[in-house]
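What you see is the complex with one protein chain gone and the rest in place.
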Amino acid sequence: MTPQATPQNGTVRVTVWSENRHEKRDELVARLYPDGMHGAVKAGIEENLGSKVSVRTATLDEPEHGLTEEVLANTDVLTWWGHMSHGDVDDEIVERVHGHVLAGMGLIVLHSGHWSKIFTKLMGTSCTLRWRSEQDRELVWTVDPTHPIAKGVPHPIVIDQQEMYGEFFDIPTPEELVFISSFSGGEVFRSGCTFRRGHGKIFFFSPGDQDYPVYHHKDVRRVIANAVEWAVTDRPERAYPELLRYETNDFFNGKSYQGATA
Amino acid sequence: MTPQATPQNGTVRVTVWSENRHEKRDELVARLYPDGMHGAVKAGIEENLGSKVSVRTATLDEPEHGLTEEVLANTDVLTWWGHMSHGDVDDEIVERVHGHVLAGMGLIVLHSGHWSKIFTKLMGTSCTLRWRSEQDRELVWTVDPTHPIAKGVPHPIVIDQQEMYGEFFDIPTPEELVFISSFSGGEVFRSGCTFRRGHGKIFFFSPGDQDYPVYHHKDVRRVIANAVEWAVTDRPERAYPELLRYETNDFFNGKSYQGATA
Amino acid sequence: MTPQATPQNGTVRVTVWSENRHEKRDELVARLYPDGMHGAVKAGIEENLGSKVSVRTATLDEPEHGLTEEVLANTDVLTWWGHMSHGDVDDEIVERVHGHVLAGMGLIVLHSGHWSKIFTKLMGTSCTLRWRSEQDRELVWTVDPTHPIAKGVPHPIVIDQQEMYGEFFDIPTPEELVFISSFSGGEVFRSGCTFRRGHGKIFFFSPGDQDYPVYHHKDVRRVIANAVEWAVTDRPERAYPELLRYETNDFFNGKSYQGATA
Partner (left out) sequence: MTPQATPQNGTVRVTVWSENRHEKRDELVARLYPDGMHGAVKAGIEENLGSKVSVRTATLDEPEHGLTEEVLANTDVLTWWGHMSHGDVDDEIVERVHGHVLAGMGLIVLHSGHWSKIFTKLMGTSCTLRWRSEQDRELVWTVDPTHPIAKGVPHPIVIDQQEMYGEFFDIPTPEELVFISSFSGGEVFRSGCTFRRGHGKIFFFSPGDQDYPVYHHKDVRRVIANAVEWAVTDRPERAYPELLRYETNDFFNGKSYQGATA
């Protein structure tokens, strides 16, 4: 099917994806996130963007993980949270999401999503990091105060309890570094990073964990909502970058790539 | 086997990889490159770096494409040229090369190598571009005159006949943009780009084609040699980035990552 | 006076600054730009942004160059064109504009404005370049297709006659490189570049000259209008970055900087 021009009628169509497994197995997580982590992320986006967005959710155990071609073709921005079951995400679905990102769908990768198949595929690196889960306090400092993703949040954002993620974080140098976090143990982390891949805009944001109520935090929700607005493409249509042959002095009528690799 | 500290005794160990198929099938290419394209690239590096390097070659049709674990473990910098047979490179070998790059092996990707499996895997994008093969003149302009890769080449480098590669080139924003090329048809191209992935340094350089004698060009050879020197890691040992758990106030004794995804 | 929160009531307040001297002395320029170059730039912004903007102009020979504290305090985005009279801009006014940029006013620097006092002061470099005025054709290629400043323009923009500006352009590495131009003579130029300084967003765009009708070009006007929208700060108030002393564990109540340099 042909993806629609985005966003439709000015409404940004968001799909919040999450594993939704910790919530079913672990009482603590179920108590922290009674509507699932996806429910909390969805509520945070709606709380900030109201009628400017239309948000649906999709989870790992739905058919095609809830990410059919039709769903993706009608998604302007996808958010991704995964942790214990990265390996259960079907490679074919990963390819599908990857294609949509390169064609212009925005992608917000949250916290332990750093090790998801889709993020490591887009980065090309191991995306490994230093960690500890001991209720550190996290402070999220803005180092790019003019960036739209940092709009309206305190400097720093204070998160009372969090898992520690520390450097070295094996990612490509971010195109824009928006936030740097410190933890009470002394570690630092590039916690808010933008990347562009193909026609798609990507934001990685590390705060958020199944064992802490981080997705109920007002400022964390604001950042995710800001990122949703930022990640919407300015291009009128979703199109995969494509190699074409151009005759001399014809800049606009690409021909098929026949012969490119012959 | 354990990779050796690099470089050994100050000598940079280079492996020049090439498909070596056009040379066997196409008389023009065989005439332009009687020692193979890999032979020309090797000669260009030796011409510039002399005893500072030890250069071997490896080609697609050798067992394991000439890229055994032992060869890679003893390679400080790998150069890569491929074109018509990207699909014939074994996925397992691509994984192996990818691991060595993340662990610190330098990688120089040449020309049509933009569509190689290893480059697209490291970039996370389609690496597509605009092209035409009609004997355009290419001018290679230095936009980062303090970069070591630009050392000693004229501004611009003049290449009388070349295939045209044009924008939009679907790569992540380069960490450093060293060269921009123009073509007589009016197109432009980010022709010299650096990237860092894991502990590895990567340089993409677009001049060079099987149908033109570009790898015999003095300045093109100088750039490739400069890039070889630049891509050697400063780290004392080759090590894959690894996730570890650190106790509070212990920054140096990482524990196993048991539980990281539980 | 206290600058107003920007933008007021959603209307972006733009001040188009120009020397307005060539127009008075040179018949060709007067014919190309009967309303002055500032008139053409203003018309281009209004043509694209309509009621979203309120545009005024200011020129060199007005008192305080038309850039009083009051005008700047009520300007969200300032555009700057200068050429023959950079030296006549008063240093005190340059300081005033510089302060407003660091405090959050957007700045669009056009063409020969590369040598203006305000641009070189913000860049810290010579901003020198290679040039020739011989009616070259300029092609403006988009290398960052997801950037809002590139929205809605053809790839490439074709400008039939232009002054040539070529590399090496002595600027700091742009934070985002949006456009690269080629000229019929073969030169290339980083023609669309963003920079952030303090709380202000800056865009340099090279197309445009007094001897060619470039500011009547539909796509050039679109880029300038896009840049105006992009350069509006997201911060709620205009405030100069300020050093403050913070007690341990108090992140939000900075004290005076007494003693900072003692």
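When the chains are written out, they are named A, B and C in that same order, and each has its own residue count from 1.
By our rule, a residue touches a chain if its C-beta (ideal position, glycine included) is under 8 Å from a C-beta of that chain, and two chains touch if they have at least 3 such contacts.
Fair warning: this is a prediction, and the values are worked out from it, not measured in the lab.
Only one of C:Ala43, C:Met84 or C:Val158 touches the chain withheld from this view, namely C:Met84. Residues of chain A in touch with the missing chain: 137, 139, 141-145, 155-156, 166-169, 173, 176-177, 180-182, 184, 186-188, 190.
In the full complex, chain B contacts the hidden chain through residues 104, 139, 144-148, 150-152, 154-156, 158, 175-176, 196, 199-201, 233-236, 251-252. With the whole complex as reference, residues 83-84, 86, 102, 112, 115, 121-126, 128-132, 134, 136, 166, 168, 170, 172-173, 175, 185-187, 195-198, 240-249, 251, 254, 257, 260-262 of chain C touch the missing chain.
Definition applied: only the chains that are shown with their structure count from here on.
With angles rounded to a multiple of 5, the C-alpha fit of chain A against chain B returns 180 degrees of rotation. With centres defined as mean CA coordinates, chain C is found 38 Å away from chain B. Among the residues of chain C, those touching two or more other chains are numbered 139, 144-145, 155-156, 176.
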